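The complex appears here without one of its protein chains, the remainder shown in place.
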Amino acid sequence: MVKVGIVGGTGYTGVELLRLLVNHPDVELRVITSRSDAGTPVVEMFPNLRGHLDLCFSEPTLENLTQCDVVFYATPHGVAMADAGALLEKGVRIVDLGADFRIKDVPVWERWYGMTHTAPQLVAEAVYGLPEVNRTAIKNAQLIACPGCYPTSVQLGYMPLLEQGLVDNSRLIADTKSGVSGAGRKAAVSALLCETSESMKAYAVPGHRHLPEIHQGLVQMAKGEVGLTFVPHLTPMIRGIHATLYAILKTEVDLQALYEQRYQHEPFVDVMPAGSHPETRSVKGGNFCRIAIHRPQGGDTVVILSVIDNLVKGAAGQAVQNMNIMFGLEERAGLSVVALLP
Amino acid sequence: MVKVGIVGGTGYTGVELLRLLVNHPDVELRVITSRSDAGTPVVEMFPNLRGHLDLCFSEPTLENLTQCDVVFYATPHGVAMADAGALLEKGVRIVDLGADFRIKDVPVWERWYGMTHTAPQLVAEAVYGLPEVNRTAIKNAQLIACPGCYPTSVQLGYMPLLEQGLVDNSRLIADTKSGVSGAGRKAAVSALLCETSESMKAYAVPGHRHLPEIHQGLVQMAKGEVGLTFVPHLTPMIRGIHATLYAILKTEVDLQALYEQRYQHEPFVDVMPAGSHPETRSVKGGNFCRIAIHRPQGGDTVVILSVIDNLVKGAAGQAVQNMNIMFGLEERAGLSVVALLP
Amino acid sequence: MVKVGIVGGTGYTGVELLRLLVNHPDVELRVITSRSDAGTPVVEMFPNLRGHLDLCFSEPTLENLTQCDVVFYATPHGVAMADAGALLEKGVRIVDLGADFRIKDVPVWERWYGMTHTAPQLVAEAVYGLPEVNRTAIKNAQLIACPGCYPTSVQLGYMPLLEQGLVDNSRLIADTKSGVSGAGRKAAVSALLCETSESMKAYAVPGHRHLPEIHQGLVQMAKGEVGLTFVPHLTPMIRGIHATLYAILKTEVDLQALYEQRYQHEPFVDVMPAGSHPETRSVKGGNFCRIAIHRPQGGDTVVILSVIDNLVKGAAGQAVQNMNIMFGLEERAGLSVVALLP
Partner (left out) sequence: MVKVGIVGGTGYTGVELLRLLVNHPDVELRVITSRSDAGTPVVEMFPNLRGHLDLCFSEPTLENLTQCDVVFYATPHGVAMADAGALLEKGVRIVDLGADFRIKDVPVWERWYGMTHTAPQLVAEAVYGLPEVNRTAIKNAQLIACPGCYPTSVQLGYMPLLEQGLVDNSRLIADTKSGVSGAGRKAAVSALLCETSESMKAYAVPGHRHLPEIHQGLVQMAKGEVGLTFVPHLTPMIRGIHATLYAILKTEVDLQALYEQRYQHEPFVDVMPAGSHPETRSVKGGNFCRIAIHRPQGGDTVVILSVIDNLVKGAAGQAVQNMNIMFGLEERAGLSVVALLP
């Protein structure tokens, strides 16, 4: 059994980790920390876990966390980088669901996140935890930087095209739509039901923190510069990301076959039949990324539709998938949850 | 492995059975019928099952169904009663999620459901599948009448009070609120998003089909006549029932202790701590019924709050729980799904 | 033209007042205060008003407010009572949408609201602004205490029964359901979309601040003591209250005729045809209270269904109706908005 700790168990990615891990056959949950709620049973905050979990929140001390084989950081940026060095030294592996180690270029990170990076020496060794790209490196990683939600949906959507050099890399457009849980479990007027339901809006069009992360991933796939316009939208639903990706084809190619081949051995990427329109609810609560490819009116504009659950494949599920790979477990272990439909 | 068939796999209780059964450790799914969709892969209709299930819909023939140890009927009333005799004769056990065998008084059934009962001789032998009442009888049952969604939430809420004769049985009020999935997956203007979201209404106040079923259950618990006012409401959400139950106490009693004791060995009834307000989302996708007990201002009016997921403990989950009991499996098997929160 | 000021223009009742008043034919909006946003155009906060309103928020100074004939307080409790004396002295009339002057028994108010009342001498002179009860007094009032949202729906629902002494006053049950806007425009985890949508729950069952207000109103109607169980629920929608009211009839009476007669001259109470089930969306954005009366199975339990928009008839609309009466305007002026359906 892998002994697991979670730092920051009171947010949405935290409770989502708990939902997945309480039924994971190879995991023993040891520690869930929350400074402000230490001593409180987790189920007082998250009654959906009543009957599934007996733990209390505890202090995020080194002593508590070094009992674990792996610690998940479900925290805002800035927390994991403060702890990582000490834990790694003790041989505890880390899966950071936050942004601290995602971007290799530290000054770029510091510009977008508005703070000084306190563990720049760890950035290079951190493995970007997108299994479809880095599975081998993940196996031996001590420190995983779990991808953001938008970056997961966009990178998986563009990957086959960019790897094969089939499109004009300077004219990529990612029009993405996210449910409100992406904003986290924080008291904020902007995420109230009365502010977000029955409405749709774009936000952060001048620049969103996931832009440099996506850019870095696409550049790596394309082995060259890319020009990306990234427009996120807030959608009146709890969970789900729908990425609608546009690119201009340079060469004729059987796109359906290309995608099916690229992802044929991937347990959590589902290339849907030609002509499909994936719905976010088809992945609600599950770890799949479902993708469909279109060429409207047979023109040279490709439209890729890519959906994930932002809290699962976009966060907690992907983190568990990384852990499974790191510890040599069956990659699907604990992730066979079927999406809730309706 | 229990060989399982589902008749009527295209509705919401059908897909919910599939969601639970594809991960059930002791079940082999053999047959899913749909006359109109025979030959079609199930995942074309329900893409959430892609990667989990390979079956196609097939014709609801006796030949197909007699391969199974048990057949679930996820059909409108009238279907199960037409098939039941022939299947039972072949030794196939039946769990009917519809209403055909719920009410013991056949003329009452016929009046509320507006049709002639075609298998009245089976009504007496059918076991009402509320495990918290009939666990022993369920073990040996050949034919289970799975309770309706409202009846499950209301009966579990009132049970300890009525069994102990603590309240005025002539003045029970059940004010219940249901998500829209209770209306089924049928083309109907009244269940459109544009007709049901951002609105709340009572319906069927003069009389709802679940009234005689609840009445029958309460009478049995109370061992005497009961007077029940039952007012269902349509709530702008997909899943969930919230039953708010009122009764007038005749005797002083420690209600919290009474409920905890009554349900202490029940795997799927959760008596919450005193002062709680259960949310339907705490059971969304899970098989629990969560209950809290209040006495506002310390008066003699008891208020019971009882929540379930209408598609799980109110339908498919309860059906699986019945199957587990019938086949001597662990009662929780396949039902450890954690409710999706948020 | 009546010169109008609004104190606390940044909450939901504030913007709702603005929505109604910018199209009111007899009103000149002079002042909208917000200490923290003074100087900011109102439309920066509320873009729905772009093209309808040019005002900026200003400081809530006496100097600003004494330009007005009437000032609406759309503020949390405690604010209006601090200002009221000085304004009234200057001849400015006040319509308080908050709770400061609703309850005549000051110690009761202080117990439920957890603070000392700073203007107890004004409580007696304040008129409770339910036009269906106090229209005459409202005409000459200097200070109106606008009813709460739940109290409006419950009192209008019970009024004909209690005035005529037709029911057992000791056994009233009000099961009420409210949209989330009742929680106001405040940063609070409990009102996030991800915490409230796709879920239903009761809250404050042990005691809600609207209980003493409703109790006071019902006692006045009944001319005697009443026993009320009041259970509010949070419903996953923005606007709307659905009150489901139960009472035990003591005498045979034509309830439909009783209600129609009682409300025949009321411009904003709509007694629906017998057998109706009012939907909250039928009043979304409008000032009506729609009511239907049922006697399930012809028993002695009466079920009253009463719906309002909590922000309109339950707050801003009722406030405008009071102003119309106070200033001798047509009572419907500015309130002819049709509910938005769908």
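Order as written gives the chain letters A, B and C; numbering starts at 1 within each chain.
One rule holds in what follows: a contact is a pair of C-beta atoms (placed from the backbone, for glycine too) under 8 Å apart; a residue touches a chain by one contact, two chains touch by 3 or more.
On a predicted model such as this, the values are computed, not experimentally measured, just so you know.
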Query raised in the report: Of the residues C:38, C:204 or C:341, which one touches the chain left out of the display?
Result: C:341
Report summary line: Given A:115, A:200 or A:257, the correct residue touching the omitted chain is A:200
Query - Residue, one of B:55, B:106 or B:191, that touches the chain absent here - result: B:191
**Report entry** For chain A, residues in touch with the removed chain
**Finding:** 171, 173, 175, 177, 179, 194-195, 197-203, 205-207, 227, 229-231, 233, 235-240, 242, 244, 246, 248, 275, 277-281, 284, 294, 296-297, 299, 301, 303, 305, 307, 342
Query raised in the report: Where does chain B touch the missing chain, residue by residue?
Result: 12, 180-181, 185-189, 191-198, 236-238
Report summary line: Across the whole complex, the chain not displayed is touched by chain C residues 12, 15, 18-19, 22-23, 46-52, 181, 185, 198, 238-239, 270, 272, 276, 278-279, 281-286, 288, 290, 336-342
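Everything that follows uses one rule, which is that only the chains that are shown with their structure count from here on.
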**Report entry** Rigid-body rotation angle, chain B and chain A, from Cα fit (steps of 5°)
**Finding:** 180
**Report entry** Chain copies touching (chain B, chain C) - same or different residues, decided at half shared
**Finding:** same
Requested in this report: Could you tell me the distance, in whole angstrom, between the mean C-alpha positions of chain A and chain B?
Outcome: 36
**Report entry** chain B and chain C: spacing of chain centres that average the CA atoms, whole Å
**Finding:** 39
Query raised in the report: Hey, what residues on chain B touch two or more of the other chains?
Result: 198, 238-239, 278-279, 281, 284, 342
